[in-house]
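This report concerns only the one structure given below.
All protein chains but one are shown at their positions in the complex.
After this line comes chain A, so read on.
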Amino acid sequence: MDGSEYLTLLEKRLGHLFRVQRDYSVLEELFHLYAQCEIQNERYFGSKNVKLWRADNYEYTLVRCYEEMTQNNLLELTDFLKQAVDSLVKPHEEHMTSIISGVIVIDKEPTPNIIRIVERFSYQKAFKMGLQGWCDIRLILVVPPLNQVYCNRKAKEVKPFYHPVKSPKKKSLIRKIREVLKS
């Protein structure tokens, strides 16, 4: 699978929950894929009009393909993602989290130094000491031809989603027990 095929695949996967756009500019920087998702959690009482609380979660995914990933390219991108926090995230009283995912797609195997920088990258910003939520940055490096995904700690929770070829789901213990009982 090459980078272009991977973009199509990712567009399809993200499309279930995100608004996805191709070749989209964020702060005058072009990305091959841009996806945005807003989730509102509410607890209400009796009627939907009587809201006890609300918590909003936002996610922005910025995907860019590179022919080759150098240390300079990577640092430029991470700096940009940090800058993007201030323009993309609009904290308010019901804002809980915003997550900006920077996805790098390359065709060649990255150097160990690049992998190290990606895996060690960490960024979190709290708004009004966390009372208006916080923002995290996920950094994900995908090599579609080699079916490889490298990511920082925050992105581990979504790592399987970005695998070009998903590994078959592991059977749960309950399912295994059911199968044994059936047999």
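Heads up, the rule we're going with is that a residue touches a chain if its C-beta (ideal position, glycine included) is under 8 Å from a C-beta of that chain, and two chains touch if they have at least 3 such contacts; residues count from 1.
What we mean here is this: contacts and distances are computed from a predicted model.
Peer 1: Could you check which of "Cytochrome bc1 complex cytochrome c subunit", "Sulfur carrier protein ThiS", "Carbon starvation protein" or "Branched-chain amino acid ABC transporter permease" matches the UniProt name for the chain that's left out?
Peer 2: Of the names offered in "Cytochrome bc1 complex cytochrome c subunit", "Sulfur carrier protein ThiS", "Carbon starvation protein" or "Branched-chain amino acid ABC transporter permease", the absent chain's UniProt record gives "Carbon starvation protein".
Peer 1: Tell me which residue among A:Asp86, A:Glu157 or A:Glu179 touches the hidden chain in the full complex.
Peer 2: In the complete complex, the chain left out is touched by residue A:Glu157.
Peer 1: With the missing chain put back, one of A:Gln36, A:Thr97 or A:Gln148 would touch it. Which one?
Peer 2: Answering carefully, the residue with contact to the hidden chain is A:Thr97.
Peer 1: Looking at A:Ala55, A:Ile115 or A:Leu146, which makes contact with the chain not pictured?
Peer 2: In the full complex, the listed residue that touches the missing chain is A:Ala55.
Peer 1: Please identify, in ascending order, the residues of chain A that touch the omitted chain?
Peer 2: So the residues of chain A touching the unseen chain are 43-48, 50-53, 55, 93-94, 96-97, 124, 126, 130-134, 153-154, 156-157.
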